[in-house]
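Report on the following structure.
Taken from a larger complex, these chains appear in their original positions, while the remainder are omitted.
Per-chain residue numbering starts at 1, and chain names A, B, C and D are given in the order in which the chains are listed.
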Amino acid sequence: MTTAGAFVEVELVRPRVVAAGPAARPVWWRRLLRALPPYLYLTPALVLLVVWTYRPLAQTFQLSFHSWNLLPTSPITEVGFDNYTRLLDTPDLGAALWRTLVVILGMLPFTLVIPVLVGLLSRRVRGRAGAVYRAMVFAPMLVAPVAGAAVWQWLLDPTAGVVDKVVGSPINWLHEAGPAQIAIIVITGWHIVGFAVLVVSAGLTGINPDYAAAAGVDGASRAQVTRWITLPLLSPTMAFLVLMTVLLSAQWTFPLIDTLTQGGPSGSTTNIYYLLWDYGFHSYDAGLGAAAGVLFFVGFVVLASGLVLLSDRLSHHDD
Amino acid sequence: GLGGETAAPSSAPATVIPELAAGQQVSIVFESYNFGQAGAWTDTFTELIGKFTAAHPNIKVTPQKPQGNSANPATDTVSSLQSQLATGNPPDVAQLGFSELDFSVNQLKAAPLDDLVGRDAVQKNFDGAKYPYAKTARALGDWNGKTYGVPFVFSTPVLYYNADLFTQAGLDPAKPPTTWAEVEQAALALKSKTGKEGVYVDCLTKSSKDWCFQSIVRSNGGRVVSEDRKTLSFAEAPSVEAVTAMQAMVKSGAMPNRTQQQGTEGFARGDIGMIVESSALQGTFGKGLKTGLRSAVLPAFTGKPVVPTNSGASLFVFAKDPAKQRAGWELIKFLTSEEAYTTISTKIGYLPLRTELVNDPAALKPWADKNPLIKPNLEQLAKMEPWVSFPGDDYVQVRDGMMSAVESVVFQGADPSTLKGKQDELAKLVPGGGR
Amino acid sequence: MSRIHLQGLTRRFGGVTAVDDIWLDVADGEFLVLLGPSGCGKSTLLRMIAGLLAPTDGRVLLDEADITHLPARERDLAIVFQSYALYPHLSVARNIGFPLRARRWSRDEIQAKVAEVAAVLDLSELVARKPKELSGGQRQRVALARALVRDPGAFLMDEPLSNLDAKLRSSTRAEISGLHRRLGATVVYVTHDQVEAMTMATRIVLLDKGRLEQVGTPEEVYDRPESTFVAGFLGSPPMNLLTAEVVPDGDALRVRAADLDLPLGITADTPPRPVALGVRPEHLRLTTPDAAGIRGVVRTVENLGSEEVAHCVVGDERLCLRGARPLGLHAGDPVHLTAAPENLHLFDPGSGRRLAWQPVPSFSHHPPPLPHPAPSPI
Amino acid sequence: MTAAAVVSPVDDEAVGESGRARSIAGHVVLTLLSVACVFPIYWLYATSLRAPEDVYSLSVLPWPLSLENYADAFAKTDMVGMLVNTTVMAVLTALGQLLVALLAAYAFAAWRFRFQKLLYLMFVGTWLVPFQVTMLPNYVLLSRLDLLDTLAGVIIPTLCSAMGVLLLRQHLMGFPKELLDAARMDGRSSWGILWTVVVPTLRPVLAALGILLAITAWNEYFWPALVLRRGNDVVQLGLRSFMGTEGNDWGPLMATAGLTCLPVFLLYLVLQRHIVNAFVRSGLK
């Protein structure tokens, strides 16, 4: 006789303890104590940061709405946005902005083109030679800006300087409008190019060599590998360098302008950073200076975030 | 707030500060840009301070240079003082340029010496033990009739020239040019005959400031700012004319396009035949040229009198504490004494403000005889007019703006009419609209 | 030596539930292997037991004590990582002695204990070396020694063998098994390698997407997989799974599909129902063309050295057959296969759970609504 | 784990890719660039070694050699004192920055905590604050703390180096997490782990970063120029003593500049590879 029956699913057995309940939460102070360590480790740095960077920033912000010439004997008066309007009314602002753009564009060959070129070329030379070249290119980075300015002033002298002797022209680099701007850019570039080369080397090292090998086997010529593979993969590094150039060019040129041309001749090397410094800090007008500082900070933040967003969109990450 | 709370009594004490009691220990800080330069400058001043403390064992002097990052510490003096004032700890005695007089008195609140130690004592110091101050120099540190600063070092623009190059170029070193036209001629001769540069006028750039430019404009009958210091006038005919003349020299090749530093160095190196420069640089030129350095008075515009103006610095007291004020006054007295000037002139080459010293065989006569170069400077002292500072808090911007405009006309070939535009623009920064 | 209880342990990372309500008892002295594909939450589970990761929910008990909120260093557990995590700047001896140093033992005590443990693991000669001067197997032993040295309540191991090459892996496997036997220690061992799991475990826990799929001895999970996941995970090649239907035929049940007809060895009657039929490759036997069974065509034959695997097509499904070399089959050959009823596994095609036969007394009028979750089979 | 040399990213031995023409082209370009970069430095030393009367000479070789400019520099300024001061300042700054950065980077790398991102941005943000903004308020604060004219005044405000924190954080992120976990299981507190595991392992990185920070501190100019006015100068300020209204005193100026750069160059030459590696492996991309 046939039995009836059915196939039933086999259930998973679990050692369930009926009275398990949620684990007892530790008392609040114990939880607090457990969350504390990272903050404790951060404390020294944060204290320093707040005391020496953000407190001054806040004070500057506050001061930017006041008029004061820094002297304890003179009154501090509130002027609202007056300082800002004065700053933005500054007659040379437009020209200075334009010159800043020129500086940034002029720096790009040193922070981007040459480093990438060097990075790519130094892979071709074998063995230690590449390292030696890199070391030599990096050397200017180690020269203090003041010392560098002094040497260059010397090299660029129109009668006694080496540069004019080599170029064979009587250009007075530091006292003719166009050449002065070029000189400032070149000297800054000379300082910074080693650092950029290093960053590019780091970037290139981070690219898996298999890609180039694969592209080679796939039939791409050396130039194609560079154009289609290496450069796109280097794009995050390049984005970083562009960001750095845009944000820091004006700061890098500052000590050189201050030592070599003081913004001259007739303002041809006065970029926005130097102009505001001149207005803000040479005229003993603390409010104006503070407004300039705040404007810088805000400008930098906006620029930086914009560029970061843009570069995230445009560059390819290799992971 | 930025630490501006340190309240200070703004009213001057009615009575003079007391003398220091014997054995009363005071220590003061003396800020001078002379400490910013290595070599003779620092050494001489250290020596003087040494002598002073030897003479006043109860006063301790701490020397310091202006803080700041300019290559030229002299440009940092005011900002240094200002930031120290902001902390409430200014130096007790400071050496500030004449150009900062207005600001020093009205903003930095230098102590009026007449109130501190009495007008008589101040004047007595000017009269000196034996040799008084040159008449034109006495009032350089006065404001509204009160003496705030004691003029300390100063100089006038002088035409230096290189006799060796003159000879080479077939010019007579004994007959230096006396007018700008002659200067230009000589320069062109120098240039074509020796291959060197002709002349550099160190009065026409932003970095050379305006004191010497004022000389040139005044010599052409103009002024950069009206006599009452209320209106800018550097774009008026006489000064535009002067500037145009300078520009013409650059255009003709008589004057090379140089920065201030390149100009002075080029001359010191023997690469430039002539230079219009402060007499304070004589030492440098002497060291560089070894032979052939000569000097002459500032060239004139044909048919017009030369009006030299001065540069230099005074000593101010910023101390609030009476004892320190008194000690500071003692230091000033010492530094402007006959003895100190003898040392300063021989060691550094600055002209003594007690001009008669150069005639005293016991003091500076031997030195002066050895240095005929100081003659034009001494000569000019008689005709000298004080250099005029720009008014207001933004005087630096006004000054720099004017000099930038001049620089771009002279060296960058801008049209002289641009001065007008600049003047209008800068006028806004002058209290009262500058018109 | 200790027991570990996991009660409803859960861990979420943002939206991802890496470990999902795990209930588990690890007995004292047990060698429990957590097995599952990559990303199934094995490491996460282990790290929660170790105290390196706080659970989102649930409790961890060690010998009945709730240690859910105890920091790692206060738990009496030792862990061996896949990367070994040897301190690169310390010599082997100092690596092994590290936990004791942290416990402030005296120098002499440490030295003695390290020497003892090093001897056990045959590391005495290497104590002066730095980790980078060791081979993979030696590093593995140092990591083991470091865990051993402090006589922990239980050992946790996260894929400790996966960095070794095949040969070393099998010898070290034996070594760890031996050690476990000697020490009688409780071990929770994570791996995704079924050979390791089968050969070392006293019990295997199969995890899939953070959920527990089956717990049992190696034999249980191999011979009685409780879900298609387990069936398809174990074995190499794993169990063949074919879409089929259970149908009553006469008085017996058969499982049928295109080209497939096998008796289930159950004498009963039940309405036809779709199933997933599982049969291991080694349980398929060649049979004569006329017998009922599976008819297919050989696609390829893989030679594994000692054995061969024939990949066949049955209907539109694939099926592997495994046997001693030579199988005598070639690509394109038609094959006729059969398997004993006891080697056939049935799973629900929807839930993937194993189906067990549950006879119903014949006097029942209403056949129960089928299929139906059984209370507790096995 | 950090000692690996910088390897060239393309297999430089691929067939047909080691062509002479290619590598010669590379050598030519690189040599030109290197010479352009090094020439000013060479000129600095060449000038400093000329006799004072030859300072304006344009001959490529400084002949006859003369140490007079150096003697001059030593005579006119307290060169030894400045070098000692600068060394103390650079070393203390670097050590302090390293410690502060290590602690902060450790916190960022080893924990997940509330406001982590915000706090991190605070560090990055320091790069966006112009020096001129902090200059004056900090100067005033230093004076209140009576730290003007002291090395402490130079050092303390710079102790938190954002670059140090970011680079170290990068390195620590790459630090094997299992190593930290192992140490936790082995019974160490986080403080113990930092000093017994992290620091010894990261020693090469810390050394390289320390040197980088020391070089930066050594070259620092603006801030010391503000804080130090009375005597105890750092060497960068010594440079300024030879510049001025009177024109630059090129001989001793170049000698001082040469001396200023010398320790940095020596450090760099000796530790070149480590410094480069600290950058390269920082993942600073």
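By our rule, contacts are C-beta pairs under 8 Å (C-beta built on N, C-alpha and C of every residue); 3 or more make two chains touch, one makes a residue touch a chain.
Just so you know, these numbers come straight off a predicted model, no measurement behind them.
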Labelled copy-number formula for the complete complex in this structure file: A x1, B x1, C x2, D x1
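In the analysis below, only the chains that are shown with their structure count from here on.
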Mutual neighbours - chains that touch subunit C and subunit D alike: A
Greatest separation from subunit A - chain, by CA centre: C
Comparison of A-C and B-D by number of C-beta pairs in contact, larger one: A-C
Computed distance of Cα centres, subunit C from subunit B, in Å: 92
Separation of mean Cα positions, subunit D and subunit B [Å, integer]: 40
Subunit A and subunit B, separation of their C-alpha mean positions in angstrom: 42
For subunit B, residues contacting two or more additional chains: 2-3, 69, 71, 83, 86, 88, 261, 265, 269
Residues of subunit A engaged with two or more neighbouring chains: 59, 70, 146, 153, 160, 255, 259, 281, 286
Subunit A - residues contacting subunit B, complex: 59, 63, 68-74, 76, 91, 146, 153, 157-160, 172, 174-177, 255, 258-259, 261-268, 278-279, 281-286
Subunit D partner contacts - residues on subunit A that touch it in the complex: 35, 37-42, 44-46, 48-49, 51-57, 59-60, 70, 114, 117-118, 121-126, 129-140, 142-148, 150-155, 160, 162, 165, 190, 193-194, 198-199, 201-207, 209, 212-213, 216, 222, 236-237, 240, 247, 251, 255, 259, 273, 277, 280-281, 286, 289-290, 292-294, 296-297, 300-301, 304
Contact footprint of subunit A on subunit C as seen in their complex: 5, 7-8, 23-25, 57-59, 66, 68-69, 71, 212-215, 226, 246, 248, 251, 266-270, 273, 275, 346, 348, 351, 353-362, 364, 367-368, 370-378
